[in-house]
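Omission of a single protein chain aside, the complex is shown with its protein chains in their original locations.
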Amino acid sequence: MLYREAGDFKTSYSLDNQTFPLKLDRIVFYLTLAVAFLVVPLVINDYWASAILVPFLIYAIAAIGLNILTGYCGQVSLGTGGFMAVGAYACYKLMTAFPDVSILLHIVGAGFVTMVVCTVFGLPSLRIKGFYLAVATLAAQFFLVWLFNKVPWFYNNNASGQISAPERTVFGVPLTGPNTEAWAMYLVCLTFCVASAFIARNLTRGSLGRRWMAIRDMDIAAEIIGVNPLTAKLSAFALSGFFVGISGALFFSVYLGAAEVGESFGIDKSFLVLFMIIIGGLGSIFGCFAGAAFLVVLPVVLKFIGVDILGWAPDLVAHLRLVIVGGLIMFFLIKEPHGLAQLWRVMKEKLRLWPFPH
Amino acid sequence: MVVKDPSLGGSLETLPALVARNARVLGKSSAYREKEFGIWQRWTWAEAHAEIQAAAGGLLELGLNEGDKVAIIGRNRPSLYWSVVAVQLCGAVPVPLYQDAVPEELAYVLDHCGARFVIAGDQEQVDKVLEIQEETPQVTYVVYADGRGMRKYDHAALCSFEDLQGKGRAAESRQASRFAEIASNQNYDSTCVILYTSGTTGKPKGVVLSNRNIIETSKNATEFDSLGPGEDVLAYLPMGWVGDFIFSIGEAIYQGFCVNCPESADTMRSDLREIGPTYFFAPPRFFETLLTDVMIRMEDAGRVKRWLFQHFMAVARRAGPDILDGKEVPGMDRFKYRLGEFLVYGPLKNTLGFTQVRVGYTAGEAIGPEIFEFYRSLGINLKQLYGQTEASVFITNQTDTDVRADTVGVPIPGVELKIADNGEVLYRSPGVFVEYFNNPESTASTKDADGWVSTGDAGFMDKESGQLRIIDRAKDVGKLADGRMFAPKYVENKLKFFPNILEVVVFGNGKHECTAFLNIDLQAVGNWAERNNVAYASYQELAGHPRVIEIMSEHVAEVNASVAQDEMLSGCQIHRFIVLHKQLDADDGELTRTQKVRRAVIADKYSDLIEALYDGSSEISTETEVTYEDGRKGSISARLAVNNAVVSDARVREASAA
Amino acid sequence: MMNAVADTQASSVGYTTADGRDIGEVILDLRNITLRFGGVEAIKDISFDIQEGEIRAIIGPNGAGKSSMLNVISGFYVPQEGEVWFRGKPRPPLKPYQVAQQGIARTFQNIALFEGMSVLDNVMTGRLGKMRRGILAQALWVGPARKEEVHNREAVERIIDFLEIQAIRKTPVSRLPYGLKKRVELARALAAEPNLLLLDEPMAGMNVEEKEDMSRFILDVNDEFGTTIALIEHDMGVVMDLSDRVVVMDYGRKIGDGTPDVVRNDQVVIDAYLGVSHD
Partner (left out) sequence: MPASLLYGVEVLINGLMAGVLYALVALGFVLIYKASGIFNYAQGVMALFAAMTLSGIMEGDIPFSHLINAMFGTQLHSFGWNVPAIAAILLTVVVMALLAWLVQRLVFRHLVGQEPIILFMATIGLAYFLEGIGDLMWGSEIRTLDLALPQGASLAIENATAVLGGDDFYGFFIDKLDVVATMVAAILVAALIAFSQYTKYGRAMRAVADDHQAALSVGISLNFIWVLVWTLAGIVALVAGIMWGAKSGVQFSLSLIALKALPVLMLGGFTSIPGAIVGGLIIGMGEQLFEYTIGGPFLGGATENWFAYMLALVVLIFRPQGLFGERIIERV
């Protein structure tokens, strides 16, 4: 209904496979970006930052990472929590080891460290398939958590066994530490998030993305038409690790400030991110954002309704949340295996064909 | 790159000269687009000019002489459009042909115009040309645009368009003078193109059109509708047809439109949507099928959508045309129409590809008023024009502010009209063709000494609108006993616009009043019967059913009322009619294979019925021979009611409620 | 049968076909291939060669080991005995993707398209072997990566045009009818610009005109691109029209080899075929 496509035709291939082929979509996209970068920082407050926006952005990055691996390359991983932990601890070690290097570099560095670790744990995927692999990745999850617990070197031997981010500034603006302001927190996460989405989109639409999807859809055929499964799968693990690592680093350094591996990066993190991409939509960048938004906002809304309005006990509401999330997972797998992203696509199609039904 | 074109300095009297001008003036803007390999390949005027030059160079190299004829046959593609101009650039005459021509027709035309070269679209066309080599020995060389599947062909007298251009580019330097010389021999009155009219009777005639014809007409027509550079046209109609030559070549080059060629015939609709032309022509049939398509698709829509659609289409029918004509419209309707524009019309136009259409034409045959109104009411500026090959298309055209379904508009600038006393429409204009190629007698019989051309159509100037109104083929128009005009086709068309009526034959030539045979449309009437649970066992029974006859009488009365409105035709009202017990059928020789009625045959075969129509009897039993699908012959007998129709009084206008 | 085999040896150097195409020397030579699954022998000591530019058919009743043969050629199965000679050199045991990179593309008996992608993307995967841009270039979508993408898209669009599937370019393959899927799969294989094309029952389950189209395309491919083609087919008639030389297999053995005529009149072959019912 809103679209006016007549005359919006493509005269070159780069125009033809741009991310938003429709003019209207492009406009909306750029407007959103503008608002996110220019307006929100001015109006944001601590509550919105720490309750919704910052976690949303960080989880979105993690979801992008996992979606590359699971949604695009078809390799299910239950180790996301562990890999986020790697990002977090790598970031911590870097921050404390090189205090005068920019925190931003540390975060990216953490991404690269995680990349390596993730690739190593990806090696079994060459022989193990399906949920055999999924279970195998649990090894990563538990081993890594255990490792960061047991080896004092990772938390610089401090008594609490916790890691806590010292204050680091960029252009004099603190990005980590207790007196980080909401807008700074938000902006740094937003920047990383947008960059990640941009990179992920480019990778998934190019030849690498096709290699991944070929492996996902039919690995044997893929190999026979010339896709090297080794490089394809490992590259997926590597890049997935990179993004997950970055999200882990941000989660710890910018968002939490202090973290204890067991509770911050436990198995349930792995599931949370997995749910995000299932609900959001496997194999869709948009889905990562949709899923992250959904699962970040849902608890907040429930808490608001349950606790603040109805005045129920928080634990009761927490249980309700479990029920709802679990139910939704099953619902989506049954009704719309391609998640919110698919719903979105369908809606768009309808708008384009309006007033015709098909 | 571009060969210096001597005519640049001089006046712009040829299409090549105009192309050169465009290359200079509109160099950067789009001249041609073709959907190929998934995207719209694009050529600016500068590039197009270069392409044309190269092709022309190639043709010279192959030994094309001034005055030679070059046949061009294939689907609409830039390379073929360039070929047209390239040929002219060589001082030769392009002869665009219908791509669906069968070998025999092709052989006749090639032989008649004596084409030495053929520029063909693809293997299919080349094969046709090769197939008739014997009959057409003068064809010395064939060029093809798409070489698919022809690698193994003998390329002695065959080459691809690219190779042709290659030859040209290679020879560029030494040809400059030659081109200059040729250009200097060309003037406003030298031949621009020969177009073969698929004559309904006899062999096709080659209509010779001069540069003057094409350019003047293009000028007048485009100025009439204030069309200028930057218009987008979709080139999808056969290149052999004069309309395409005017819209996609004459006007396009004169004004600098962009000509867009679809990827293939079956992607035309989606390509139309992508391009969204600003200037669009289609025959009535196209708009008709499109409308049916829309209605069918809306059938499956949800209740809400359907309601929205019906509601706002009602609004559109009420207010749309007037808003489009810039007439006064009540504020409420104006508002509702805006809303509708957002909710229905806009999206609809978008999905159909008409969002950007500023001027749309339909012509060729009568278009159903409700179909016409539908598009008008959406805010699409669809207009009717009247023309023919001999006039380089345009004779009359409708102004944006005064568009009607039943007229064809006023003469465009430079066109003079007069109505012969037998009702035939005559015209004279700068677009009037030079001659029929190698056919002086036809030329003489069509065009008189001082340039008046007879259209062969009967018509008159509508009093209130001052627009021309076409009634019928002149030869079919007769007189009633009392001398009033008798135009059967005119009335028949009016009746056939009712979905319930499939075929009509009106009689009355030389009689004192008009009568008619009607054929019901089994589908439409059948549906009606189902909805109103009217039981019937056979076509015959349904056709004879009193309630069906009732409906028919209503339709006839309605038509009579509207016919009564113009005193010239008021005599053509139908006084008595019979609903036939069998469908008029080509197998019985009652229709031509193209579904046109054969009056003589019918009049003779059903003489008894006609008699009954005029002798006042109220019933008649008859015996008719029929041929079944399997060819067996049989006969059916029936008692048919002869019905009197409500006839409106010609003088009382109020009676005409429609 | 003996003369049939003799016929092959004779033609192991270039020859000219009835319709005047010049066939080059041997491109792929299978020598005494034997393949076992556990106890069962799928292929028993089979030898035959494929020559540059020819259309080579492998026929035989169900379970004759035809598909296994293709799988050996494309490196998916490793034979226990025998050698595969490619372009005059014995081929070391390679991974399937390495074989593909040597210029051997194929289609599959029961379609193996990537259901999650559009037709265009599927065909593009055929060119993955040719796309070498690094991760970084792709990540930032900078010049080289973009150029490479466009360049390969151009090549692919020509194939799409060639096989007349423009209209479904952007359709997800999962929505396509069977016949079209087969065609898309052929497109994917062609996109790799192979010098040896393996077709596993390209016309299985097609109706008559679909078969005709497919035959036309196969011939056009061989004609336009000079691609060497080895195809498995059930439909005797089709094979006889299409192919220059035919290998006949039965129960994992080669029971005939030679021009269609030779094979058609070979008693052993006739018996084998009369013995079983195909289709």
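For the reader, a short list of remarks on this structure follows.
Going in written order, the chains are labelled A, B and C, and every chain counts its residues from 1.
Criterion: a residue touches a chain if its C-beta (ideal position, glycine included) is under 8 Å from a C-beta of that chain, and two chains touch if they have at least 3 such contacts.
Since this is a predicted model, take the numbers as computed values, not measurements.
Taking the complete complex into account, A:Val325 is the one of A:Met276, A:Val325 or A:Ala341 that touches the chain left out. Residue in contact with the omitted chain (choice from C:Gln51, C:Asn71, C:Asn222 or C:Ser243): C:Asn71. Touch with the chain omitted from the figure is made, among A:Ala49, A:Met213 or A:Leu274, by A:Leu274.
Residues of chain A in contact with the chain left out of this view: 76, 124, 127-132, 134-136, 138-139, 142-143, 145-146, 149-151, 220-221, 224, 267, 271, 274-275, 278, 310, 312-313, 315-316, 319-330, 333-334, 337.
We adopt the following convention: only the chains that are shown with their structure count from here on.
When every chain is reduced to the mean of its CA atoms, the largest separation from chain A belongs to B. Relative to the whole-protein C-alpha centroid, the nearest chain centroid is that of B.
Computed from the mean C-alpha positions, the centre of chain B lies at a distance of 50 Å from the centre of chain C. With centres set at the average Cα position, the gap from chain A to chain B is 59 Å.
Spacing of chain A relative to chain C, judged by their CA centroids, is 42 angstrom.
Under the contact definition stated at the top, the residues of chain C that touch 2 or more other chains are 153-154. Among the residues of chain B, those in touch with two or more other chains are 38. Only residues 1, 3-13, 15-16, 352-358 of chain A touch chain B when the two sit together in their complex. Residues of chain B touching chain C in their complex: 36-38, 148-149, 151-152, 263-264, 266-267.
Contact residues of chain C toward chain A in the complex are 74-76, 95-97, 99-101, 105-106, 108, 112-117, 121, 124-129, 131, 133, 135, 138-141, 145-146, 148-150, 152-154, 188-189, 192.
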